[in-house]
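Missing here is one protein chain; the remaining ones are kept as they sit in the complex.
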Amino acid sequence: MNIRRHRAILLAYLGMIILLLLTSVVAPGFLSATHLRSTAVLAAFIGIVALGQTFVIIGGGIDLSVPWVLNSAAVLMTLLANSQDAPLLWIVPMLLAAGALVGMINGLGVAIFGVPPIIMTLAVNVILQGGILVYTGGAPTSTAPKAIQFLAVGRIAGFPVVLILWIVLAAFATILLSKTAFGRHLYAVGTSATVAEFSGVPTLRTTVLAYTLSGFTAALAGMLLTGYTAQAYLGMGDPYLFTSIAAVAIGGASILGGTGHYIGTIAGALVLTILTGLLPALNLSSGALLIVYGVVILVTVSLASEALSSLFAALPRFGRQRGPAA
Amino acid sequence: MTELLNATAITKRYGGITALSRADFSARAGEVHALLGENGAGKSTFIQILAGAVRPDGGTVTLAGSPYRPRDPQEAQRSGIAPVFQELSLVPDLTVEENIWFRHEPLSAVRTVRARAMREATLELFARHRFPSIRPDQELRRLTLAERQVIEIAKALSRDPKVLILDEATSALGPQETEWLLGLARGLADAGSLVIYISHRLGEVREIADRITVFRNGATVAAYDTQAVDDETIITDMLGRRMDRLYPERKKTSTDTVALGLRGFGVDHRLSDIDLDLREGEVLGVAGMQGHGQRELFQALFGIGGSRGTVDVWGKPKTIRSPRQALTGRDGLALVPEDRRNHGLLLAKSVRENLTLSVIQRFTRFGITDPRREGALVDEMIATLKIKTGTPEQLAGTLSGGNQQKVIFGKMLLTEARILLLYDPTRGIDVGTKGEIFQLMRDLAAKGYAILFYSSDLAELVHVADRVAVLRNGRLAAILEGEQNSERQILRAAMLETRAA
Partner (left out) sequence: MSVADPMSPLKMTVATSSPSELAHRPSRAAIWKSALLDRASLIIPCVMLIGLLLVYASLRDGVFTLDELNLDTAAAMTLILAATGQTIVLLRGGIDLSIGGMISLGTVLAATRFGTDPAQAAAWAFGIVAIGGLVGALNGILITALRLQPFLVTLATWSILSGTAMIILPTDGGSLPSGWTMFGVSTKLGLSSSVWLLAVLLVFWIWFKRTRLGIAIRATGSNERSAFLSGVSPIGINIATYGLSGIFAALAALYLTTQTGAGSPTIGKDYILPSVAAAVIGGISLFGGRGGLVGTIIGAFILTIIGNLVFVLEVSSYWQPIVSGIILLVAVLASSIAEKSARRSLS
């Protein structure tokens, strides 16, 4: 393992461990199995949304359409299923495919027409938002089917189902990034789309696939989240724009693309969730939580930034070889 | 006349590479002083030091008798030194006049730019130096490369410099503008300025330079009055002893099989009617002055930008609309691109990742990559090409230029394509690696590869290529081989209708 290149990810885990230790000091009950489990479950929702976001960001883009892809899937599922389990058999695959399709449209807009990712995904987000609001008339929907609730809050042998799902997805994402041609191509496109093109990398397909994955995971998270809250409501996706990007950034990926890994994003999702759980215990308001979020993002991305690593490199003890950059 | 600028024993190292080992330079006010040397002789580093963009490791520079150590380009400009670099310092979205006066705009009482004063100053500047007519209110990005070069010169002159440095300023210019620039340089010198003139065109140098300083391998080897020296002496000083062992023995290895056949090949208006056969086992050189279609030829063959005409690859017609359609394994074409840093290499990624980027499927089974098979390919390529890297995990951007180029070669060789398009593969590379690359090219040709090889250095074409195709104004001007394949003949063919250098 090349320590230098994985320093950012290691830092994210180090931060998470320090945070857990701090937690055990200020709020002893927090390290109990029960609390850890519920923290992990909450992190899973961020983690699943951030999975697609990780791929998009590694590929040099960003997905701002996450909130309303998530929200649309949640609302449409409850509307179509009408609290029944049976229709889920076609509703869930259909909505997952619809989420993927929205992602694919994002990717095509970015890769073929050269629309800046921020604008493309922002426009898709507001169009979806309006569409769902018009469709539902802004009214709340019926409760989530039992089967979905089981996926979100149920347990198998005491182990939360959603965590099992997250672990499977994480393994899938890790293999995809580290062990497949698609992963290699994604890092190459994110580092330099031109060099990738000159090297025969299918840049169009790679970019579109990353956005497609992001649409898929956002839709999946939307349905699971409905199961967790037992109901879909308008605006439920809004927090996930910030948290999905923050989890990726804290996890060590550069927003410019080409670096990072889902393994880091997992730590990012956990850090955000631990903070969320910790602050009420300290009697801190949600305002304070936002401040802490901001500071944590600034500190982690600063630690991972090249400016600081060149500072480290200047110290002889941390010195690493630096050839001529020609 | 006294010396205006005096540089003594300047040294500069980049990492392990010595750019300047002992550069001396001395020039007076009122002269045009040419600085000559091969690529990589240290001219660029030296003028970057004068321009304040690079700081020397050792040595002293004096300007008008006092020590001169600029901390940044602005301080150099305030001291009266204005460089005109090949790499331009202009901003595409500003207008011509905004660019010329950028950061020095005439201001009104409310601190806004006085547009009329700026326009008058621009027109006055243009008139004073008889600039070619260019509308001052045009946005720069709408100008041609030649026009931009002219504006870069205008920007430098707007500072009324004591020392004007022209670095290959004529390379982007047409004959009329070149004539103008030579007159301008001469006029400035006659008016008491120092013009430091860097050019590969000996004819221009002869025409305007009063004195000449020659750099070789980072050191000053000669300085003389232009009148007192002949061309042969200058060239010998620039080259040193001919390094004959730089070039491998050239055995004819080509067969009658046509690997790459072009008929009526063209790229919009920039390249037309190219009929060319590249044979198995052959190194076919391509020559041409800058901008005469060679870049378009190489890029279009690799599927970048459109093209017309037919392309036969190993006897079969082939459509190439993207690099992916060029890189099709053994029947494909591979390109070593001109721009190493922006087109060739992922600088922030490892040697391993760069080497295997185009051939991931070669070590993928059931969709999963096999690190051991990848490692074997990487190790083999590092050994074959003698790439000097700590481990395969070292970042490509930390390698020396020559080794970076070897990584790009390795990436393309791994694709197993037997038609190689090499665009100026030795530019900016140390002599040792150059020799290795030439040897590699001949070895590959002997194995049946077909190589299309462009070089900006004519000597390389003469010594490495079996035949040389010369382009002029986007058309095939000549194909030279045997006795005909000489630098003189290439230049004649490339410039016959343009000005002789």
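A few comments on the model shown:
Residue numbering begins at 1 within each chain, and the chains themselves are lettered A and B in the order written.
As a convention for this text, contacts are C-beta pairs under 8 Å (C-beta built on N, C-alpha and C of every residue); 3 or more make two chains touch, one makes a residue touch a chain.
All figures in this text were calculated on a predicted structure; none of them were measured in a lab.
Remark: the omitted chain is touched by one listed residue; of B:Leu90, B:Met238 or B:Ala494 this is B:Leu90.
Interface note for the absent chain: among B:Glu147, B:Glu168 or B:Glu374, the touching residue is B:Glu147.
Within the set B:Ile10, B:Leu50, B:Leu63 or B:Ile304, the residue that contacts the chain not displayed is B:Ile304. Contact between chain A and the absent chain runs through residues 62, 64, 109, 113-116, 118-120, 122-127, 129-131, 133-134, 137-138, 242, 245-246, 249, 254-256, 285-295, 297-298, 301-302, 305-308.
As for the chain not pictured, it touches chain B at residues 53, 73-74, 77, 88-94, 98, 102-103, 105, 107, 110-113, 115, 132-134, 139, 142, 144, 146-147, 150, 172-177, 266-270, 272, 291-292, 303-308, 321-322, 473-474, 498.
As a convention for this text, only the chains that are shown with their structure count from here on.
Computed centre separation for the pair chain A/chain B is 45 angstrom, with centres defined by C-alpha atoms. Interface of chain A with chain B (complex): residues 2, 5, 175, 179-181, 184-185, 187-188, 191-192, 194-202, 258-259, 321-326.
In the complex of the two chains, the chain B residues touching chain A come out as 14-17, 302, 304, 322-324, 326-327, 335, 337, 342-346, 348-350, 353, 356-358, 360-361, 364, 367-369, 390, 393-394, 397-401, 404, 411, 415.
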